[in-house]
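With one protein chain held back, the other chains of the complex are shown just where they sit.
Note that the chains are named A, B and C in the order they appear, and that numbering of residues resets to 1 at the start of each chain.
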Amino acid sequence: MNIGFIGVGSMGAVMVRRLLAAGHTVRVWNRNAERARPLAEQGAIIVGSVREAFNGDAVFSVLADDVAARAVLLDSGVLDSVPDDVVHVNMATISVELAAELARCHADRGVAYVAAPVLGRPDVAEAGKLNIVAAGPGAAIDRVQPLLDVLGQKTWRIGEAPEHANVYKLAANFMLACAIETFGEAAALVSGHGSDAALFHELITSSILPGPVYQGYGKMITEGRYEPALFKARLGLKDVRLALAAGEAVNTPLPMGSVVRDSLIEAVAHGDGDKDLAALGKVAQRRAGRKV
Amino acid sequence: MNIGFIGVGSMGAVMVRRLLAAGHTVRVWNRNAERARPLAEQGAIIVGSVREAFNGDAVFSVLADDVAARAVLLDSGVLDSVPDDVVHVNMATISVELAAELARCHADRGVAYVAAPVLGRPDVAEAGKLNIVAAGPGAAIDRVQPLLDVLGQKTWRIGEAPEHANVYKLAANFMLACAIETFGEAAALVSGHGSDAALFHELITSSILPGPVYQGYGKMITEGRYEPALFKARLGLKDVRLALAAGEAVNTPLPMGSVVRDSLIEAVAHGDGDKDLAALGKVAQRRAGRKV
Amino acid sequence: MNIGFIGVGSMGAVMVRRLLAAGHTVRVWNRNAERARPLAEQGAIIVGSVREAFNGDAVFSVLADDVAARAVLLDSGVLDSVPDDVVHVNMATISVELAAELARCHADRGVAYVAAPVLGRPDVAEAGKLNIVAAGPGAAIDRVQPLLDVLGQKTWRIGEAPEHANVYKLAANFMLACAIETFGEAAALVSGHGSDAALFHELITSSILPGPVYQGYGKMITEGRYEPALFKARLGLKDVRLALAAGEAVNTPLPMGSVVRDSLIEAVAHGDGDKDLAALGKVAQRRAGRKV
Partner (left out) sequence: MNIGFIGVGSMGAVMVRRLLAAGHTVRVWNRNAERARPLAEQGAIIVGSVREAFNGDAVFSVLADDVAARAVLLDSGVLDSVPDDVVHVNMATISVELAAELARCHADRGVAYVAAPVLGRPDVAEAGKLNIVAAGPGAAIDRVQPLLDVLGQKTWRIGEAPEHANVYKLAANFMLACAIETFGEAAALVSGHGSDAALFHELITSSILPGPVYQGYGKMITEGRYEPALFKARLGLKDVRLALAAGEAVNTPLPMGSVVRDSLIEAVAHGDGDKDLAALGKVAQRRAGRKV
């Protein structure tokens, strides 16, 4: 198919490569054109404007945050001149509020819009193991399903309201951050008693709490290793903040999220914003007065 | 082997049956003798005093809490007349403080003492799938290892200090309670937006947070089903309280635990103390002003 | 003096009346012109545009929130044509972020800008007892000082950076909300034991914690009376949210604020957003399972 792709940060770049490898034509736009260059070598067509990306069969956008998404997708006016039949698939992790606004703006202009954030980091994307959470008109999702099948191992269709996919994504990242904070505290408790946090980690992930989150981030915590950052603390803070706002929008307090937000601010305050989210483990140790 | 068994609540009773089925002789003492009766029909020998239980090759104790453990094991004076060569295996979830005191008292009297709390509920025990966390003198554990092999699928030997096993157990239950609270909040967030918490549950447990805790308790939450209680909220509160105390003992704050403690008190305040720990999901819904 | 006044909600209206009573000429603009009508009867001149208000010796603005302030002061373009020598005194409780942006925009256009939020509700303003927190260029504050003296009992000059006045204001309201939440919890504790929360209130406000906040809001809590709302829970939530954001902007977690935010969301969820901030006392009682 003929695909536009907007935003080729670490996640977007992996996706473009997978689409190219599957034989699709991919026109790429990135704010910083330099970052798109290596993809040209792999067959992508670099275009000079968002408008040029916004046509063909489908256009994907993977922008960093609300500010970038608003600037590129709304303030640019690009939606005013989208050809018929393009499906816009927005995979970014953005606020539920902006997600709903984008859904409305697309509907107003008759542009098919699918929100499709993913669970998994770039390394998971590389391996084709992403879970994609897709919401939007069924017919639109049908048309891009072959492309989603290239990008992820499974597409979860969760309904017609695009912003619900963003709620799912934020709820998932909220849970992820809470799980890491919880393990960080447990590890501080165990090591504070002079016992072995690594063995505790093995026990817990072999029994009641298996899976990649406790295993991966937990191991970083027990090893006191917070780089390279697979998921930066600063971005985790952003997601938790968005989850709390999504909660407030429907009068739902998330007290665990409040604690994690405070811990992440503390991590950033101590210079660990660009370290991995696992740096929550350092916060727990520091609170307990231990060297970190 | 010739085994004494003290305390046959729901967990202890399962264990006695497994030991009997494996061909061992089991002398059972229970404060409420009535509860031990059914085990007699399966071959257990009911004895009339703790002292009669406290001999043979090994004695297991599975008492409900600190108060019961202190009364039966310390205040009774039973430790003053234990025959040589008995290994006492204490499987109860008790405070780290009492665990350390018990370790000292046994050592003072030359009684071999192993702390061996388990991860898993009676249904897991029934299936022989418990993880046993054992700490104490290696030789003592060696002697009871064949019995532990009957009771669980794996024994984790975590060192010589018995109380460390209790730290592990409390840290594990702290993590479990935090995981349930977190899921309860996430489900309230998702359903608050009019989306499907059950589908979210399926997504999350199929991807980043698999395993029995999120699956089992999470399902109860999405179904709004809190009975029968496999793990009572009241007991979860007790364990979180003990974990917080274990943290304070080594100057380690556990802010996630503080939140869960408050939520569990709220659950008890609303009459759900004897419902399942999954009732944390009700607390999250109630806070959001929804009918529960 | 010749004064423009933008925004005559309950606080603004009181201020206009005091300025008129002191013999000043006051030109009033309000989005909803109807609300300004009664002031005309007292001598105010109603004007039809923000621009007409933005001249003379000084212009005061008392807008409800960031959205209103941004629309009226920035998006309207009014700052592009302000006559020389007008001092703009912004008394609204707005975010520190917007406060800093407003300061920059005024500076860029050479308009004298003073941030001057107040401590005290309309009833305090009526009595001339407000504390005014003023920040901005000293010469600009000097020029409006006679007017500030009409509006409050004391002007606290806290420096040249206007946004610092907003930090003070948010920090003060953060403390106020925390004080009320704290008293609500204490009252729930005391009454939970069957003792008299009103007597406890008298004790505490006669001894270690005197002053209008504990006295006023505390009394509403012990009487279970949450109307009329002198300070709405919804607006308290807004201020706490802005305080948390101001904290995050300088990497400062405010965990007490996180708790209060969650409690206020819970109050709103239960239909008490338009009741007084004292409704935090209901939240504390509800958590404890008591009828509210």
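Structure notes:
By definition in this document, contacts are C-beta pairs under 8 Å (C-beta built on N, C-alpha and C of every residue); 3 or more make two chains touch, one makes a residue touch a chain.
Everything quoted here is computed from the prediction, not taken from an experiment.
Across the complete structure, the visible chains that the omitted chain touches are A, B, C.
Summary of contacts with the chain left out: across C:186, C:220 or C:269, the touching residue is C:186.
Only one residue in the set C:171, C:230 or C:292 touches the chain that does not appear here, and it is C:171. Here the missing chain is touched by one residue of C:151, C:235 or C:259, and it is C:259. Although one chain is not displayed, chain A still touches it through residues 255, 262, 265-266, 269-271, 286-289. In the full complex, the hidden chain is touched by chain C at residues 96, 119-120, 131, 133, 154, 156, 158-159, 161, 163-164, 167-168, 170-172, 174-176, 178-179, 181-183, 185-186, 188-190, 192-196, 199-200, 203-204, 206-213, 243, 246-247, 249-257, 259, 262-263, 284, 287-289.
Mapped onto chain B, the interface with the missing chain covers residues 241, 247-248, 251-255, 258-259, 261-263, 265-266, 268-269.
Simple rule for what comes next: only the chains that are shown with their structure count from here on.
In the contact between chain A and chain C, the residue numbers used by both copies make up over half of all numbers at that interface. A summary of chain positions shows that the Cα centroid lying nearest the centre of all protein Cα atoms is that of chain A.
Each chain gets one centre point, the mean of its Cα atoms, and the points for chain B and chain C are 52 Å apart. With centres set at the average Cα position, the gap from chain A to chain C is 38 Å. Multi-chain contact residues, meaning those touching two or more other chains, occur in chain C at positions 255, 262, 265-266, 269.
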